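The structure is given below, and queries will be raised subsequently.
One protein chain omitted, others in place.
Letters are used for the chains, namely A, B and C, taken in the order the chains are written, and counting of residues starts over at 1 for each.
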Amino acid sequence: MTKVLPREDDGDGKCFEDLEIPPDLDLGRQKDMYLKMCLIREFDTKVKELWLDNKIYGLAHSYVGAEAIAVGACAALHPDDYITSTHRGHGHTIAKGADINKMMAELFGKYEGYNRGKGGSMHIADVEHGMLGATGIVGSGMPIALGSALSANVLGNGKITICFHGDGGTNQGVWHETINMAAAWNLPVVFVIENNQMAIGTELSCVSKETDLFRRALGYGIPGVLVDGFNVFEVYLAVKEAVERARAGQGPTLIEARFLRLLGHFVADDQWYRDLTKVEPYWDYDPVKRMREYFILNKLLKEKEIVEIEAKAKASVERSVVYASTECSEPGIDTLYEDIYAHGEVIV
Amino acid sequence: MTKVLPREDDGDGKCFEDLEIPPDLDLGRQKDMYLKMCLIREFDTKVKELWLDNKIYGLAHSYVGAEAIAVGACAALHPDDYITSTHRGHGHTIAKGADINKMMAELFGKYEGYNRGKGGSMHIADVEHGMLGATGIVGSGMPIALGSALSANVLGNGKITICFHGDGGTNQGVWHETINMAAAWNLPVVFVIENNQMAIGTELSCVSKETDLFRRALGYGIPGVLVDGFNVFEVYLAVKEAVERARAGQGPTLIEARFLRLLGHFVADDQWYRDLTKVEPYWDYDPVKRMREYFILNKLLKEKEIVEIEAKAKASVERSVVYASTECSEPGIDTLYEDIYAHGEVIV
Amino acid sequence: MSIKTVREALNDGMREEMRRDPTVILMGCDVAVRGNPFGVTKGLLQEFGPKRVIDTPISEPGFTGAGVGAAATGLRPIVEILYSDWITLAMDQIVNMAAKMRYMFGGKVNVPLVVRAPFGSGGGNAAQHSQSFENWFNHVPGLKVVAPISPYDCKGMLLTAIRDDNPVIFFEHKRAYQIKGEVPDEEYTVPFGKAAIRKEGSDVTIVSYSMMSIKALQAAEELEKEQGIKCEVIDLRSLLPLDYETVMGSLAKTNRIVVCQEANLRGGMAADIVAEIIDRGFDLLDAPPVRVAALNVPMPYNMALENEVIPSVQKIKAAVLKALGDR
Partner (left out) sequence: MSIKTVREALNDGMREEMRRDPTVILMGCDVAVRGNPFGVTKGLLQEFGPKRVIDTPISEPGFTGAGVGAAATGLRPIVEILYSDWITLAMDQIVNMAAKMRYMFGGKVNVPLVVRAPFGSGGGNAAQHSQSFENWFNHVPGLKVVAPISPYDCKGMLLTAIRDDNPVIFFEHKRAYQIKGEVPDEEYTVPFGKAAIRKEGSDVTIVSYSMMSIKALQAAEELEKEQGIKCEVIDLRSLLPLDYETVMGSLAKTNRIVVCQEANLRGGMAADIVAEIIDRGFDLLDAPPVRVAALNVPMPYNMALENEVIPSVQKIKAAVLKALGDR
């Protein structure tokens, strides 16, 4: 699991291996995972369309290409465990079990959205399902995860936190502080680096000499693990092991899920600054495509069954657009001062 | 040089080895180093006295016990190289070649002081000698060192920066950010951790799971070195090697100088919170005492010659007190708005 | 009633609240083993153990953020920033996370976080250990900001802060720990948003808070004795929300007003209060409001210089006379 994956300039990406049948996931759960991956794919494909069509505004970042990470990781959690997120939060939210209608409503700025139209893409949150919110400030979700792990520890409620963050996020000071404290206090948290090797237009190798990010774990006295971030089962297995360690009171793990950003940084990014011929080969490892092939190759599902799942995802997303655009309401001006303070308190 | 020194609870501290004659330091330079160590010892012993006597105010932290680090490290520098400091800056300032009179004048708040009476102990600076200032905010000197290393790189002036900081400082976010950037950009800077294993009343082992701080270097792709922080020659040799690497364009090094805080956190700290019987044995490694014994043992200096050096240090410090208390002036009220902005500009 | 110092009152407040509510935790540099360098948290580790009284590494951004995350998931963390000057390190977590989380998430979380931030100047601690930044937080919707000074208020408002479901920045004055006063033996709280009138008077209203309210009271007493001037001294205690009802009520009586802060004058809270007073009752003013504040300089180490910078009783008296100037 700690084999070194190719970096962008290795070209062919041959080190990514085929998906193997995981030991403990029955087919039902695998289908569930595939559905979630398709939902993410469809959702964020649609979001791009809607954004370019001016139906959605602000900044929106697509999780397309990273589906294996959120889905693989969240599959290792209980429903009431926590996750923290980044600016690229749609995938995390869906993987943790959110209602797509409420997500789409939020992106449309509607009152029925998860955030009552006040958050949008960058702050999408589904606290009820333990999704503690996307944040637009890179790195700022790190200590939030430390806090939820701390509260689990104090309250003794056994909850685990997964802290998703990008390679870019690993260079924020709070990243270091968070991991050091989580390690020192032996907290039940799993750090999952979504290492797509890019931060907007900046390659990881330009801003960190050691690009094997999992190696940093050594400095904190915790395990560091490298996995193929395009491989949903590999992510699942690594996170599952880390979650088990955490539940057993053995503290945090740092998991680097290495892959490559396939699309632009945000939905309207044309990536003029990037040599796309180098990205091209990595589409072979498209996690949705790979999982599909896996089902066929291992004769686990028939084409028809797969298409059914895909169609279901597509329909859900279509439905969510209808819901958000025609069945929801604009938040009234009277909601402006609502929810700044708890219990309806208003300080003008 | 990477032998593991005992932690506080190992008790006897037998792993500290005797000082050996260093390969490249002639006796003259060794005497110089001893004089500086004595100056620091005398200066900070006097500062404590003066503080308790209400002659000096604010917060003042003693460098007693850490002399080997600043003196060993600065001996590896050219006069125009840079150092950055901490809240415990007297030792760094003296080691870099400052005028003790101006330092004492500063602590007395006098206009003739290095900072014109505006800085005091926690902000003592001697920019002319490349000492870029003490800072009262733990960790905040880290990026300053990054900046001076960056400017050396851009200006191509060959200057090296040594960044001194405590074990406590290693847990600030900017510590991580600074070391990551210095490594990524291959900058001419040497990071010296003064690991006295305490931050006020908090033991390092309570706030970091991995207490071998030099191991963190691995995560940044730079060398990490552990040395005996009570051993002036070991510090010197390690820093010298790191400085040579830096001068050769090979980037930063992380050096952990491990020792133990022998005195209180600040001059009036009675350490009620600490088991002093565990500290007691470490006085055997008092760096000033050890260097003295080294001179005798190796028959390099006679007792009389040593006493002369010590007397010189004592006299200089006595002289500085006379200077500061009787020959200097209070900064006038008219200096209040002076030096907020450059070139005499005043914005009321 | 017992006579307690501010230090004791704050310590009692945390202790009692931690006894009452197992979700209250305390974290910061040296709050546990050492009981905080000012002695404010002494004994709490012994009573509540290291799970709830946590010595943090020197990681202000991280442990403040951990407080936010813990608050969002069921705890009531008290986070201590030993000198409020260093709250600069935690601004992102306070301003962009704690203050906004509830709103950004459509009301789905509460963030019952208390950030205790000893502040204020004096003692030759120089530029990085002497600052007052309350107006920064006053500028951020979603936060509450308080600055009590008497032992009674310190304890009562600390309890209110801990029980409040919103993030509260609690400015305690670091040169006030020895101040003594009566504190009830039984449980009580002091609400936010209610100012206290420390002295009644009809000539000039002095609006103040924290250490400045003590200086204002002294100024008022001297002015009364020396010149028969009757000042009404208001101690705001709570800055956000701020009790403009009491302020305007007093102004309606005196028609003259002095506003005091210990922070640097420019960009400070006093300006905000003056502007609000103008909005709320320009016609009540017989003379321009006068501000008293620190000079616009970084705090110098030299104590004679420092004393020039810190607003003094003398300067408050002069301000009152100025407010009365054209009478």
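Quick note on the criterion: contacts are C-beta pairs under 8 Å (C-beta built on N, C-alpha and C of every residue); 3 or more make two chains touch, one makes a residue touch a chain.
Because the structure is a prediction, the values reported are computed rather than measured.
Partner chains of the missing chain, restricted to those shown and counted over the full complex, are A, B, C.
Taking the complete complex into account, A:109 is the one of A:109, A:130, A:188 or A:252 that touches the chain left out.
Of the candidate positions B:25, B:162 or B:181, contact with the hidden chain is made by B:181.
The residue touching the chain not shown here, chosen from B:30, B:62, B:86 or B:135, is B:135.
Across A:102, A:123 or A:290, the residue that sits in touch with the chain not pictured is A:123. Although one chain is not drawn, the whole complex shows that of B:145, B:198, B:218 or B:328 it is B:145 that touches it.
Although one chain is not drawn, its touching partners on subunit C can still be listed: residues 61, 85-86, 88-89, 91-92, 95-96, 99-100, 103-104, 126-128, 133, 135-142, 240, 263-264, 266-272, 274-276, 278-279, 282, 287-291, 296-298, 300.
Contact between subunit B and the absent chain runs through residues 82, 84, 113-119, 123, 125, 127-128, 132-133, 135, 137, 140, 142-155, 159, 173-174, 176-178, 180-181, 184-185, 338-343, 345, 347.
Considering the complete assembly, subunit A touches the hidden chain via residues 57-59, 106, 109-110, 115, 117-120, 122-123, 135-139, 168-169, 171-173, 199-202, 206-208, 273, 330-331, 333, 335-337, 340, 347-348.
Just so we're on the same page, only the chains that are shown with their structure count from here on.
Chain centres were defined as the mean of their Cα atoms; on that basis the chain farthest from subunit A turns out to be B. Spacing of subunit A relative to subunit B, judged by their CA centroids, is 45 angstrom. Residues of subunit B in contact with at least two other chains: 171-173, 206-208. Counting partner chains per residue, subunit C shows two or more touched chains at residues 56-57, 59, 61-62.
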